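Up next, chain A:
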Amino acid sequence: MLVEALALSAVLFTIGVIGVLTRRNAIIIFMCVELMLNAVNLSFVALSTLHGATGQVFVVFTMTVAAAEAAVGLAIIIAIFRHTQTVNLQNINILKG
Partner candidate 1 sequence: MMIPAMTPEGAHPLATTVARLVWLLPLLPLLGFLINGTLAMLGVAKVGPADPSAGHDEHAHAAHTGGHDDHAHHAPTRHKFAGIVSLIGPGVLIAAFGLAVACFLAMRGVEMEHPYIVTLYQWMPVGDLNLAATFQLDQLSMVMVLVVTGVGTLIHVFSVGYMQEDPGYPRYFAYLNLFIFFMLILVLGGNYPLLFVGWEGVGLCSYLLIGFWFSEKANADAGKKAFIVNRIGDFGFLVAMFLMFANLGALDFGNVAAKAAELPMGGVMATTICLFLFLGCAGKSAQIPLYVWLPDAMAGPTPVSALIHAATMVTAGVYLIARSATLFSMAPTAQLVVALVGGLTAFFAATIGLKQWDIKKVLAYSTVSQLGYMFVAVGVGAYVAGIFHLVTHAFFKALLFLGSGSVIYAMHAAYHATHKHDDAQDMRNMGGLRKFMPVTFYLMWIATLAIAGIPFFSGFFSKDEILGSVFARAHGSTLADASLLGVPGGTILMLIYGLGLASALMTAIYMTRMMLYTFHGPNRTGEAERPHLAEAPWIMTGPLVVLGALSLVGGWLNVPALLGAIGPVGVLDHWLEPVVGEAALRTTLGAAPHMTHETELMLVGVAIAIATAGIAFAVWRLKPAALVAKKDAVAPQGIDRILENKYFVDEGYDKGIVQPTLDVSRVVLWKGLDTGIIDGLFVNGSALLARAIGWMGSQLQTGQVGTYAWVLLIGVITLLGAFTFR
Partner candidate 2 sequence: MTAFLSSINYSAWIVPVLLLLPAFGAVGLLAHARLSAGDAADKRWREARLLALAFFVAEAILSLGLWWSVDPAVAGWQAAVDLPWIPQWGIRFTVGLDGISMTLVLLTTLLMPLVILGSWTSIRSKVHSYYALLMLLTVGMLGVFVSLDLVLFYVMWEIMLVPMYLIIGVWGGERRLYASLKFFIYTMVGSLLMLVAILYLGSEASRVLGSPTFSYDFILNNVRLDPTTTLWLFGAFALAFAVKVPMFPFHTWLPDAHVEAPTAGSVILAAIMLKMGTFGFIRFALPLFPSAAMNPAVRTFMVTLAVIGIVYGALVALVQPDFKKLVAYSSVSHLGFVMLGIFALTVESMQGALMVTINHGVSTGALFLLIGMIYERRHTRMIADYGGIAKVVPIFATILTIVCLSSIGVPGTNGFIGEFLVLVGSYKTQPLATIIAATSVVFAAAYMLWALQRIIYNPMTKPENEGLKDLNWREIGLMVPLLIAILWLGVYPKPLLDKTEPAARRLVESVQTAAARTPARATNGAR
């Protein structure tokens, strides 16, 4: 059971990474990041069956942090949208070099 859970977590994490790498929309990328975090959460929960409650505590922390990040992140995305009228990252590259 543990191995399967960890494997699923790894797969979900990889899907998240692939999503970040392939998508162009800022919001979708952010959602892929959330997917990565939640994949890790799955690992924590699974591992806590082995090592005790610490892993579960960690998950709570992670979720809280993710929520805070989401709030800030969406505000940032709105801020950039006000300037560029798009959230497509390919069009957001005035900083380079």
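Note that in this section contacts are C-beta pairs under 8 Å (C-beta built on N, C-alpha and C of every residue); 3 or more make two chains touch, one makes a residue touch a chain; residues count from 1.
With respect to how the candidates were assembled, all candidates are chains of the complex that A comes from, given by their letters.
Small disclaimer: the values here were computed from a predicted structure and weren't measured.
Among the candidates 1 or 2, the one that touches chain A within this complex is 1.
Chain A meets candidate 1 in the complex at residues 17, 20-21, 24, 29, 89-90, 92-97.
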